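Here the complex is missing a single protein chain, while all its other protein chains stay put.
Chains here go by letter, A and B, matching the order in which they are written, and residues are numbered from 1 within each.
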Amino acid sequence: MSDQAVLFERKTAGIAVVTLNRPNVHNAFNDVMIAQLTNCLNEIATDEKIRVMLLQSKGKSFSSGADLNWMRAAVDNSADQNVEDAKKLAGLFHRLDTMPIPTVVRVQGPAFAGGLGLVACCDIALGAKGAKFAVAEVKLGLIPAVISPYLAQAIGASAARQFFQTAEVFGANKAKQIGLLHEAVDSAHLDSTVTKVIKSILGNAQGANRACKKLIYEIGSQVSEEFRADTARQIASIRSTVEAQEGMSAFFERRHPQWVEEK
Amino acid sequence: MTKTIDIEQDRRGIATLTINRRGKLNSFDEAQVNLFNDKLATLHSQDGLRALVLQGAGKLFCAGADLIYLRDKGAEPWEKNLADAKKYAAMMTQLRKLKVPVIAKVHGGAYGGGVGMVAASDIVISESTSSFAITEGRYGFTASIMMPYLLPRIGTRQARRWCLTSEQMSAKRAFSIGLVDLVVDVGCLDVALEKLLDGLLHNGPTSVMETKLAMNYLSYSIHNHTAVKKSVIAFAKGRAMKSAAEGAASFIESRKPRWALPAISLKEI
Partner (left out) sequence: MAEQEVLLSIDARGIGTITINRPQVYNAYNADLLEALGQAIEAFVDDKHVRIIQIRSNGKLFQAGADINWLKANSSNSLEVNRSISELTTNTFKTLNECSKPLVVLVQGGCFGGGVGIVAAADIVISEEGVEFAITEVRWGLVAGPILTQLVSAIGLQNTRRFSLTAELFDANRALEIGLIHHVCPVGGLDKAVLPVFELLLRAGPNALNATKQLIFDATGTSLDDKTAHWIINQNASQRQSSEASEGLASFVERRKPSWYPRGKENDQNY
C-alpha cells in the first residue's frame, strides 16, 4: 500500500481524499505517479456519490513538480515517446482542472514548478504560512509549459510575467495576494481551515455546484484547446535542448549552468 | 403604496436608484424585475445624465432574487421559464450597458443576485460592516446570471471558491478580491460617494461614456453573447432542479435543506 505513489480514500459524506505519496522525493511526479493520479481522478470524476475532493500530500513538501531524473531521461527516448510522455503530463493537469466536483488542495509545504500547477488546477487552495512557491523552470533551462494555462489564469498576467521569468521563490502571503492561495494560515490551523471549507461545500446542493463549476469553466476559461495541446509539444521539445540538459545537469551537480557568469 | 423602486435625479445629472422592498430584503420578484428594467431603459435615453448611483433602502443593499419567485418560475414550462430568465439577465446587461458610470453604494450586505448587481456596476463603494455571499448553491440554485460580470471582476480563481462554498465574506475581503472598489467606515458612505462623484464630474462626459464603451468592448465576456446566453440557460435550468424546490422550502420553513449534513468532524476528513 505504502509503495503506491498516490493514495485514494473515500470518506464519509461523499468526500474523496487523494494523497501524493512520494515524500522521499518531495512528491515529485514521474510517469508512475502521473498515471496513478490520472486514473484516480478519472475514477472520482465518474463517481456520482462523490461531492468534494481533497488533494494533499505526505511529508514536508507539497510537491516539487516533475521529477528531474524523469525529465532528463526524456532525451534518451524517441521523439514520439517524448511527446507522448509530455501529453500524459498535460492530460493530468487538464483532468484536474476540469473535475466536475469542487476540489480543495491542502498545501502544507513547498510547491515548485509542476507542483504549483496542481495547486492552480484545484478550485480552492488552502496553504500553510510557511509554504514556499516558485515557478522554477527557467532556472533549469526549462519552461512552465503545461502548467501555464492554469497558473496564468489563477495569478493573472502581471504576476505571471514576474514569477514565470524571474523563477524567484515567494511566500504564502504573496501567493494569497496574487490569487494562487485562497487562504494562508498557521500550520496549526490548516486542518481546521480545510474542514471548514469542505463543510461549506457540503452545505451547497451537489447538482448546483456541478452546474456552477461547469458554467464558470465555459464562460471564464480563456485558454484554447489548441494552446493547451501545444504546451505538451513545447515541453517535449525544450527538455531535449542542449540548454535544458545543461540546466538539469548543473542542478544535479550543484553548480551554476554555463549561461550564468561566475563572479 | 410606496414605490418599490425610487429614482431621483439632481441638477448635476446624477441619478439615484433606490431598491425599496424592505420587508423582502430588497429581493427581486417578477414585478420588481420588470420595473427595474423599465426604469433603466428610461434612464438610458435621458439627456444630461452623468452617473447612476444604485442603493438599497432599509437594512441592506439587496438579497438577490426572491426564492419563491425563482422556484415558481422554475416549475413553469421551459419556454416560459427561459423567457423570464432573459428578463432577469437584462437587468445586469442594462446596468453594464447604461451609457454612464454606475456606482453601487452598498450597506448591510449583498447576497446572491445582489452580488450580481454589484459585479455589473462600474464602481462599488461599501461600508466596512457590509457582508457579501454568493448564496445560490446553499438554496439549491446555480449562480449564473452574474457570471459574465463576476468573472471579469474577480477572476475565475476567486469565483470558483466563493460560488462553490457560498461562504460569507467581509467587505475587506470583497475589496481584496476586487468585488468592491472602495471600503469606508460606517457612516462615511455619502461623503465618499460625493468625493467620487465630484471627481467624475471633472471628467469629459463624452470621454467617460466612450471609456465605458471601450471597457465593455474589451471585456472578454460581455460582448460574447454566448456567455450571456449560457448564463441564462444555466439560470433557467438551475431553478428547475429538484434541489431548488427543496432549497426554497428550507428557506420558508427556516430549516436546513436535505443535503446539508450533520456536522463532520476533523477525523472523518
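Note that in this section contacts are C-beta pairs under 8 Å (C-beta built on N, C-alpha and C of every residue); 3 or more make two chains touch, one makes a residue touch a chain.
Remember, it's a predicted structure, so these values are computed and weren't measured experimentally.
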Sole residue of A:G141, A:G207 or A:G220 that reaches the chain not shown, by the stated touch rule: A:G141
Residue among B:D29, B:D66, B:D122 or B:E136 that touches the chain left out of view: B:D122
Where the unshown chain meets chain A, residue by residue: 137-145, 148-149, 151-153, 156-162, 164-168, 177-178, 222-223, 227, 230-231, 234, 238, 241, 243-244, 247, 256-257, 259-261
Those residues of chain B which, in the complete complex, touch the missing chain: 8, 10-14, 101, 122-123, 152-155, 178, 181, 194, 196, 199-208, 210-215, 217-220
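Rule of thumb we're sticking to: only the chains that are shown with their structure count from here on.
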Centroid distance [mean C-alpha coordinates] between chain B and chain A, Å: 34
Residues of chain A defined as touching chain B within the complex: 11-13, 15, 17, 54, 102, 123-124, 153-156, 179, 182, 191-192, 194-195, 197-209, 211-222
Residue ranges of chain B touching chain A (in the complex, touch as defined): 136-144, 147-148, 151, 155-161, 163-167, 177, 220-221, 227, 230-231, 234, 237-238, 241-243, 246-247, 257, 259-261, 263-264, 266, 268-269
